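A single protein chain has been removed from this complex, and every other one stays in its place.
Chains here go by letter, A and B, matching the order in which they are written, and residues are numbered from 1 within each.
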Amino acid sequence: MNEKKTFWQHLQAWVNGEEAILHADEYIKKREQPHQKRWIKKPNMQRIKENKGLYWFLCVLVSLVFITIMLLVVSHLPTFGQPINPTNNEVMERYLEKGIEETGAINFVAGMILDYRAFDTFGESNVLFLAVISVLILLKRDKKNINAREDRETEEDERFDRSDHKSILKIGAKYLSPVVILYGIYVVLNGHLSPGGGFSGGSIIGAGLILYAAANGHEAMRRFFTFKTFTLISVGCLLTYCGCKSYSFFTGANHVGYEIPKGIPGNILSSGFILPLNICVGLIVACTMYGFYALFTKGDM
Amino acid sequence: MSHLLINYYEAASVILFGIGFMNLLLQNNLIKKFIGLNIMDTAVYLFLAAKGYIFGRVAPILTNGVIDADYYINPVPAGLVLTGIVVSVSVTAFSLALVQRLYKHYGTLNMDEIMKLSREREGE
Partner (left out) sequence: MEHVNLVHNIPFFSIFIAMFSGIITPLVKNGKIAHKIHMIMVLIVMIMSAILLMNVVKNGESFTFMMGHFPAPWGNELRAGPLEALMALTFSVVMFLTVTGGIEFIYHDVVPEKQSFYFIMMNAIFGGMLSLIYTNDIFTAYVFIEIITIASCALIMAKGTAQAMVGTTHYLVISLLGSGLVLLGICILYSITGHLLFPQIKESVMQLFQSGEYSFPLLVVTGFMFIGIAIKSALFPFHSMLPGAYQSAVPTSSGILSGLVLKSYIILGIKLIYSVFSVDVMLNLKILDILFVFGLAGMVMGSVYAMRETRMKRMLAYSSVAQIGYIYMGIGMASRIGMVAACFHILAHAVTKSMLFLCCGSMVETCGNKEQIYYLRGAGLRNPLAGIGFTVGALSMVGVPLFVGFISKLYFATASIYAPGKMAAVLIVLGISMILNALYFLPSVIAIWTPVKKEGEEAKKAVISPAFGVCIVLFILINIGMGIFYRPFISIIEMGISLLQ
């Protein structure tokens, strides 16, 4: 094995994302030690690749056939952007014409996903929740998922966080993250009035939290956001969502009394359940985004 | 054929879907495989968004106080795209976590090598 890498190997390492790792040369050398056998087995790998010619050919063929069929379908579909298309029917008309009266939301999309078709959105928040729990099962450190090297790396990271090495990032984050989070809150609160809503605003808040955590390290983050906070916020919000929607589904389906004040369309405090639901969704999404970041970088929250 | 040129958004989305599909089948690197999946999802959203658009109308948010279905585009595809994006984010996070865990264990991202190593270890 030669010490110097050729340009091609550099490029390969870069494409595979190894170059980005600090001290890539040492790292790759270390990594290749257990794989010494690979040099002996190289012809073997070559043969597998050759046998794969047929597989490649078939895959390309399948994809091309697929694309052709789909293009044919597209050429039979209704013409783009015409008002007479089948999608523009009475369903859409009612959402647009009675939306404000029935949901109180000026943003028709928010009215649709959080009132008319709220069951889908409930499923959707559950998908996010399940995803973060599965990532938790996968990446949280436990006795089957532990590694001495990683522990050392985490320790180094924390030492680096405490040092003054990234002052640009720190100062930038100090001024930027409050603004970002504030903007996210604005987007969440105005979900029923303007473009945006729980999902988009929540991801903005999440981005602000990630920025803060990246600059100041997890230690600083843990002062106000631990795993316990995460669980409490997510579970609380989902429960609120579940409760509100159960109430509205139950009363709606059984035609029993249900009167949530809709307020004056256009005000912040209007449109019934949509505002609280947007806040819940926003909090869930923010926690989830930060949770993904923390789990991926550190394997803990 | 001329219809394809008019429906060019849908045509583009379909071709993107095919590219993503090919990526999923042909790439050996797990991360690239999942990027292929993401391309497929995104293609579907482009398709849906194109379905919602109507020439000369505005976004479905009350504008100038006009309450008339002929003034706005269709809000339904927007809602479906939103749902789809959230699902795709969750699935991507899950699959990347899986890839990280696999990489920790096998030290490679190549699906073939992982399969081979796993078969070897199983044989022991």
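By our rule, a residue touches a chain if its C-beta (ideal position, glycine included) is under 8 Å from a C-beta of that chain, and two chains touch if they have at least 3 such contacts.
Treat the numbers as computed from the prediction; the structure is a model and nothing was measured.
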Item checked: Contacting the left-out chain in the complete assembly, out of B:His3, B:Lys32, B:Arg57 or B:Arg101 -> B:Arg101
Next item on the list: Among A:Ala118, A:Leu283 or A:Met301, single out the residue that touches the unshown chain.
Entry: A:Ala118
Check: Where the complex has a chain not shown, which of A:Leu58, A:Ile171 or A:Val235 is the residue touching it?
Finding: A:Val235
Next item on the list: Check the options A:Asn147, A:Ser167, A:Thr226 or A:Ser246 and report the residue that touches the missing chain.
Entry: A:Ser246
Checklist line | Missing-chain contacts mapped onto chain A | finding: 69-70, 72-73, 76-78, 85-91, 94-95, 102, 115-120, 122-124, 126-127, 129-131, 133-134, 136-138, 140, 142-145, 231, 234-235, 238-239, 242, 246, 248-258
Next item on the list: State which residues belonging to chain B touch the missing partner chain.
Entry: 17, 24, 30, 33, 37, 40-41, 44, 47-48, 51, 76-77, 80, 83-84, 87, 90-91, 94-95, 98-99, 101-102, 105-106, 111, 114-115, 118, 121-122
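Following the convention adopted for this analysis, only the chains that are shown with their structure count from here on.
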Next item on the list: Calculate how many whole Å lie between the centre of chain A and the centre of chain B, each centre taken as the average of the chain's C-alpha atoms.
Entry: 13
Note to self: Under the stated contact criterion, what part of chain B meets chain A in this complex?
What the structure shows: 1, 3-4, 6-11, 14-15, 17-19, 21-22, 25-26, 29, 31, 50-55, 59-62, 67-72, 74-79, 82-83, 85-87, 89-91, 93-94, 96-98, 100-101, 104, 107-109, 112
Next item on the list: Would you mind writing out the residues of chain A in touch with chain B in their complex?
Entry: 16-17, 31, 34-35, 48, 56, 59-60, 62-64, 66-67, 70-71, 73-77, 79-83, 85, 87-88, 91-93, 95-97, 100, 106-109, 112-113, 117, 120-121, 124-125, 127-128, 130-132, 134-135, 138-139, 145, 147, 150, 194-195, 199, 265, 292, 295-296
